[in-house]
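Beneath this line is the structure, given in structure tokens, with notes to follow.
Just one protein chain is left out here, and the rest sit where they should.
Naming follows writing order (A and B), and every chain is counted from residue 1.
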Amino acid sequence: MHPVIPYVIAAALVGLGAYGVLVRRNAILLLMAVELILGGVNLVLVTADATVRAVLPAGGQVFALFVIVLAAAEIGVALALVLQLYRLRRAVAVDEIPLEREP
Amino acid sequence: MTTADLLLVALGAVAVGAGVLVVSTRHIVRAGLWLVVNLLAVAGCYLVLAAELVAWVQVLLYVGAVVVLLLFAVMLTRAPIGASDDLDRPRWPGALIGGGAGLGLAALFVSGYRWSRVDLPSPGTATALGEQIFTAWVLPFEVVGVLLLAALIGAIVVSRPDIGSR
């Protein structure tokens, strides 16, 4: 097995995700792009687990599990925010969130 | 090139192709569906890399829960079903940064690993992973549990305006 293959796949996923985060207007599409990044990161972790013999066995997989759990938590809170935004402004385009008001 | 390599290349091609479609399609719902494809392909990669449990958790949690949640959100926000033209903003900064990040990381990995090869470990079982989690990683595991609880409460509070503002 050549580890460079999954690593390059992971790098490509992270790059795609970053592109998506920056380009997408719709908050839900933006979250999907974030999922892409997380997928790439997980792939790095799992590949590292398979290629590097660490002191603790399966550390990479454990991390990958944790990341998945965190992603679930993140998506839950983020969707709550998106729904609240939609309720307030009838739109989920992140461009239109006004921030210039004095605190 | 071993079988594993061939599988990884194929699955990787699917994952990257689906990822490209996720960030470029003009249909919101289709983006969600392409994300499913992407996540399944990544799960396949995990399987090849001898991480069975992670692969199934990925399928369960991501495909089963996260994507469903996302699709619900799409529906709740009355997103247009057909193609919409205003999903993207100007592409060049994103392309620059995203491309830079992807290519840069890839270059790092390539320069780090070259064409070296390793032998895949024997497929790990859920028992082995569970042992690790509940011995070496038990404290982070508990913390993650607390964090999940906090996220749960936070999500409820945020989505219920009658709680947030007194």
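Here is the rule we use: a residue touches a chain if its C-beta (ideal position, glycine included) is under 8 Å from a C-beta of that chain, and two chains touch if they have at least 3 such contacts.
Following the convention adopted for this analysis, contacts and distances are computed from a predicted model.
Colleague: Given that one chain of this complex has been left out, which of "Polysulfide reductase", "NADH dehydrogenase", "3-oxoacyl-[acyl-carrier-protein] synthase 2" or "Urease accessory protein UreF" is its protein name according to UniProt?
Modeller: The correct option from "Polysulfide reductase", "NADH dehydrogenase", "3-oxoacyl-[acyl-carrier-protein] synthase 2" or "Urease accessory protein UreF" is "NADH dehydrogenase", the UniProt name of the unshown chain.
Colleague: With respect to the chain omitted from the figure, which of B:L108, B:V143 or B:I156 is a touching residue?
Modeller: The one listed residue touching the chain not shown is B:L108.
Colleague: Which is it among B:G44, B:G94 or B:G124 that touches the chain not included here?
Modeller: B:G94
Colleague: Touching the absent chain: which residues on chain B qualify?
Modeller: 89, 93-94, 97, 100-101, 104, 108
Colleague: To test your reading of the contact rule: which positions on chain A touch the chain that is missing from view?
Modeller: 18, 21-22, 25, 94-95, 97, 99-100
The working rule: only the chains that are shown with their structure count from here on.
Colleague: Between chain A and chain B, what is the separation of their C-alpha centroids in Å?
Modeller: 6
Colleague: Per the contact definition, I'd like the list of chain B residues that touch chain A in the complex.
Modeller: So the residues of chain B touching chain A come out as 1-2, 4-5, 8-9, 11-12, 15-16, 19-20, 22-23, 28, 31-32, 35, 38-39, 42, 45-46, 49-51, 53-54, 57-58, 61-62, 65-66, 69-70, 72-74, 76-77, 79, 86-89, 91, 93-95, 97-106, 108-110, 113-121, 124, 128-129, 132-133, 136-137, 140-141, 144, 147-148, 151-152, 154-156, 158-159, 161.
Colleague: Please give the residue numbers of chain A that touch chain B in the complex, ascending.
Modeller: So the residues of chain A touching chain B come out as 1-26, 28-29, 31-33, 35-36, 39, 42-43, 46-47, 49-51, 56-62, 64-66, 68-77, 79-84, 86-87, 92-93, 95.
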